[in-house]
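Dropping the structure in here first, questions after.
All protein chains of the complex are present and in place, except for one that has been dropped.
We call the chains A, B, C and D, going by the order they appear; numbering starts again at 1 in every chain.
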Amino acid sequence: MSDTHAQTVAFVRDTMVEEQEPPLSQSGAYKWIHENMFSTPLNVILTVVSLFVIWTVLSHLLPWAVMGIWDADSLAQCREIRDEIYGADASVACWAVISERWNQLLFGFYPPELYWRPVLAFVLFLAAIAPVLFASVPRKALWFSAAAPFVLYWLLWGGSLWGPIAVAAGFALGAVVMRFAAPALGALAAVLLAIFVPLLYWFTLSGPLAGALNAVIPLELVNVRSNDMGGFMLAMIIGVSGIALSLPLGIVLALGRQSDLFIINKCSVIFIEVIRGVPLIVWLFTASLLLNYFLPPGTNFDLMLRVIIMVTLFSSAYIAEVVRGGLAALPKGQYEAADALGLDYWKSMRLIILPQALKISIPGIVNTFIGLFKDTTLVVFIGLLDPIGLSNAIRASTDWNGIYWELFVFIGLCFFIFCFSMGRYSLFLEKKLRREHR
Amino acid sequence: MTTMTDPPGQGFRLSQLIYDTRYRSLTIQVVAMIVLMLLFSWLVSNTIHNLQTLGKDFDFGFLTQPSGYDINQRLIEYDSQSTHGRAAIVGILNTLLVAVLGCALATVLGVIAGVLRLSNNWLVSRLMAVYVEGFRNVPLLLWIVLIFALMTESTPAPRAFRGDTPDASMLFDAVAITNRGVYVPAIHFASPFFTNGALNWLVVLVVLGASIFAIQRLRHWATAKQEATGDRPTTWYLILGILILPTGLLMLLMGAFLDMPSLQGFNFGGGIHLRNSLIALWLALSLYTGAFIAEIVRGGILAVNKGQTEAAYALGIRPSTTMNLVILPQALRVIIPPLISQFLNLTKNSSLAIAVGYMDVRSTLGGITINQTGRELEGMLLLGLFYLVLSLLISGVMNVYNASVKLKER
Amino acid sequence: MTVSDEVAIQITKMNKWYGNFHVLRDIDLTVHRGERIVIAGPSGSGKSTMIRCINRLEEHQAGKIVVDGTELGSDLKNIDKIRSEVGMVFQHFNLFPHLTILENCTLAPIWVRKVPKKEAEATAMHFLEKVKIPEQAHKYPGQLSGGQQQRVAIARSLCMKPRIMLFDEPTSALDPEMIKEVLDTMVSLAEEGMTMLCVTHEMGFAQAVANRVIFMDAGQIVEQNEPKAFFNNPQHERTKLFLSQILGH
Amino acid sequence: MTVSDEVAIQITKMNKWYGNFHVLRDIDLTVHRGERIVIAGPSGSGKSTMIRCINRLEEHQAGKIVVDGTELGSDLKNIDKIRSEVGMVFQHFNLFPHLTILENCTLAPIWVRKVPKKEAEATAMHFLEKVKIPEQAHKYPGQLSGGQQQRVAIARSLCMKPRIMLFDEPTSALDPEMIKEVLDTMVSLAEEGMTMLCVTHEMGFAQAVANRVIFMDAGQIVEQNEPKAFFNNPQHERTKLFLSQILGH
Partner (left out) sequence: ATLDDVKARGNLNCGVSTGLTGFSAPDANGVWQGFDVAVCRAVAAAVLGDPMAVEFVSTTGQTRFTALASGEIDMLARNTTWTFSRDNDLKFEFVGVNYYDGQGFMIPKELGVSSAKELDGATVCIQTGTTTELNLADFFRVNNINYEPVPIETNAEAQQQYLAGACDVYTTDASGLAATRASFETPGDHVILPEIISKEPLGPLVRHGDNEWGDIARWTLNALIAAEEYGVTSANIEELSSAPTDNPEINRLLGTEGELGAMIGLEADWAKKAIMANGNYGEIFEKTIGENTPIGLSRGLNAQWTEGGLMYSPPFR
């Protein structure tokens, strides 16, 4: 080794250098603006172009929106007010259409004196999903979540409370059968039985039972027909029930797609691919045109119910893919550990695999829900009055004939606020999951 | 070596159907099969019964009947005397047209927005975030309707171009933007080789194809030269020349001239008429899908480890070359699969054409034809099949691609 | 530490293939109740595969495995029976992250053995004390260190009161400081006379507690012997090579 | 292994901030051609940042860096020149996963040095032989072990025939068996007289090949000395503390 420099290089620091402020050009607003907006010629051009775009859009939009007129009965009156205040050439929004039809956009033709019902339903709905979405809410609250669908149905449609109760009893019946049959008959048979017995009950007993109970203790709310529901309320109903109902179906499909059993696997794959290969709008037309062909003669139910069925099938295919991702993300060791402890397929799914897979899938499910919620606007094509459908109806009325932007902007804004916050929530969840799982 | 045998002295017992792993899966599948068959036959028998009560049959004969309606935008010959089948094909072509145009524009928008969103220019990246979030969080239908309304409400009617002092005038005297669509000049041939216009275009296309082939050869040559000498010859002006000159010359030879749109009667005549319905649908689909693609592109670029760039820089490779040789090839693997499923979504979403009266396959076969013939079962079946086949084709392409670029791992 | 004459596991001419790859070849092995067997061998020699066959996490294709008098075949009831009698501890613990330690331990007793919850919890606490972490019972696995997790995994298996325990490299995913605490737990188990099959490269452990060391290579049992003889006087070439590598390391 | 008087790298009063955080403070360092310098120091002391400034992967805000007579500033040409003369090996290899080993090694020579492909491949094979993996040339990085990948990364840098090599903890992401093969490669490089700056905690390596060890803390060079003196007789308090920690381990 060469030591030629050894002596010359030896160095020991005696006083440590104190931390210093960066040079002025390297800090503060100047640096930030320079680096973020004017660092290269290309950047300068981009900045100028962006400023121009922003200015153009805002200079048109802001005065129009801010100077808008909130108080008028019709477009004609709106224009009169405008002429008075700003002169005839001014371009200002006529938000009066929103303030006048606000209730309609929210509830459709739901009887105004009953508005408290959907509002209460919405609050209950929020309370019911809280335990699902936020782990910090006590687990006991999940019982309320389970009961919520029946309560919500009753609140929205009215009728006798005993109907939903009788239906819910069917599920309870299934659970009871499952619990007592499983030890005696084995899991597979118990599952089949737990499906069959409630079905039998629903087709035979539940109707008369509800009737009888209602005769004894009438608990009735005024009936509201599906046709009267519209606006954002309709979008919520379809979106939420689509997701809620498709969840179990989607899980079953995902399990089917993961299964080694050839027939079950292929059937799931075909179902999923067919559903996803065809646009939702075609499925909606199928719901409105064809579903009646496939059902026994004489069955004839609500268009809204048919739409919900179709939307459920549709989103179940998407949910299945999301859940499949969750299942695939679980390490194989979890399956093996469950096997090694002697848990059978159903138990290991229920106790070990699904709780974890579903948790991982929640962001994906939320994203599916956002997509579905946006897609509810398509029901306008089969004659349901979603917000866009209502906007058409409003525009067709003589008072508001000729108004567009205000309605579209308002509806778009509502959708944006809702979808954007859901999207943020799902991002937040994804980040949290990544932190927890590492 | 012994082979597996059943436990001795035990024949087949019925309980084995459930408790024996070998038979159990068979049992489950047979049960599932039976349930499925039952369900299926129940649906079919319902359908048959319902059709009978209605006095309808199941027959595709209507496809060969004259349709009786006109379609405004048609890529192939069609009039009201043509068959429903042909109307369906016109619709299919229209669907494909808007899908292809949409995918192309969406990709361009998406790539630009995705890259700009990563820009270190704060203003630009914020602006792109606004674009992306704005389009992603508002229903597509609303965008289609909005853009369509914007186009009909804020552009002049053809009659505004009329008179000595018209309210509106054409751009460069060549392009007319009206509330019925945009009229752009068309190219026609004065001394054509063939009387049939389409054949002339075919000739031009063949020459263009040949030029592109020549460009490929040129690039091969450049690569070979680079491999041999290390220097890559500059070729862009050659490429430009090969691309433009032969085709241009041929078109001149054929007497190409621009057919300018001009006011004729009620409308503009001449030129090519891009209908509002097409443009609105096209723009809305592209902007909407572009927002999703932007996120995909951004994710793809971010997915390439920062270390890759650093390694390339440390080797002395220039940023632009690094982009081409290191970042893009890796990012594309991440980008292309979700990109293709966005293409699929766009294609499916083109069925929203109904909102603007664009005559896609849903409007012809799945709309007017079903309505005029009452063949909803057959019509919807064909329509569903068309979309299904299209998606399977596209996802087939995606699978082939995925398999071909899969990174080799241990 | 007594070994009875009773046979706990009897494997005869067992063969297994993955596709065309012959992983296990003509395995013959008899384990008596109370025996503690260590299995060693180079990576890929089929050690894990063999012990996974014993509780049917893998299916064998030829030959016979009898555990506690029950033959492992395609009969689900037998499989269930054997699995609930054979405990297994994995290399990567495989605790259920969404359940607390206590729930991890009571899950199988409650759902498989149908033990009342109270009782299951009492048992669980007992075994958690045994592995020295009763105070962690209400934490989640993610909050524990690797060594603690592995001890929970052992306790979880013990809660099913298995008659046989299988270990597949229980310490190889642990940091050196933690290896000892897990090995200690295993030694104390061994001292209580549990029948154990343990895949491990901890030769100190093998020498301390094993009745027998089995050396596998290329899917076959190449050599087996009691630990002293095995380490001091290996017979087969491969065993010698292997021992020189791992001991020299 | 001779050290010439020619100066390879000259750093004077170099300072760098990340935002308001003062990462590098008044760095002064002269590296002669043929010198082999090991940089040590606690995590976060700015070691990586310093060597990354040398080929401008990070920008310094004050002071002067001259590499091979070329001053590093915002002049793009100078940066390009320096980068193609300074090779760098990263902790996480950063091989290009979509290219074969050979393509990884020929990419920069072909596109930066404009070497004909044939020639570049010949050079690449030569260096791959040097790092002892010529037979892997047509595999992809994902198919190699960590140690092999790091050796490819070294070969890839060498293909540019750099006059200076920078190493940033080249062995810290490797399993112990693989560390040796990489260190061997580096030793053989050192023996050929390459100018090397190496951030590493492999003190054996430092003692064997370094001319000088530099100890950094809190963004400054706290002590530097030839290895023997550095390890046996550290002067500064922090150096002592640091050495006691890593050697005691």
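Keep this in mind: a residue touches a chain if its C-beta (ideal position, glycine included) is under 8 Å from a C-beta of that chain, and two chains touch if they have at least 3 such contacts.
Everything numeric in this text was worked out from a predicted model, so none of it was measured.
Among B:Gly102, B:Gly300 or B:Gly367, only B:Gly367 touches the chain left out of the display. Across B:Leu96, B:Ala157 or B:Ile394, the single residue that touches the chain missing here is B:Ala157.
Where chain A meets the omitted chain, the residues involved are 109, 225, 227, 288-293, 300, 303, 382-383, 392-393, 395-396, 398, 401-402. Where chain B meets the chain that is not shown, the touching residues are 53-56, 68-72, 79-81, 152-153, 157-160, 179-180, 264-267, 269, 276-277, 354, 357, 359, 363, 367-368, 370-374, 376.
Assume only the chains that are shown with their structure count from here on.
Looking at A-C and B-D, the interface holding more C-beta pairs in contact is that of B-D. Centroid to centroid, with C-alpha atoms defining each point, chain B and chain D lie 50 Å apart. Separating the CA-averaged centres of chain A and chain B is a span of 27 Å.
Within chain B, the positions touching two or more other chains are listed as 18-19. If you check the complex, the residues on chain A that touch chain D are 1-6, 9-13, 16-17, 19-23, 26-27. On the side of chain C, the complex with chain B involves touching residues 13, 15, 26, 61-63, 71, 73-77, 79. Those residues of chain B whose C-beta lies close enough to touch chain C in the complex are 1-4, 6-7, 16, 18-22, 24.
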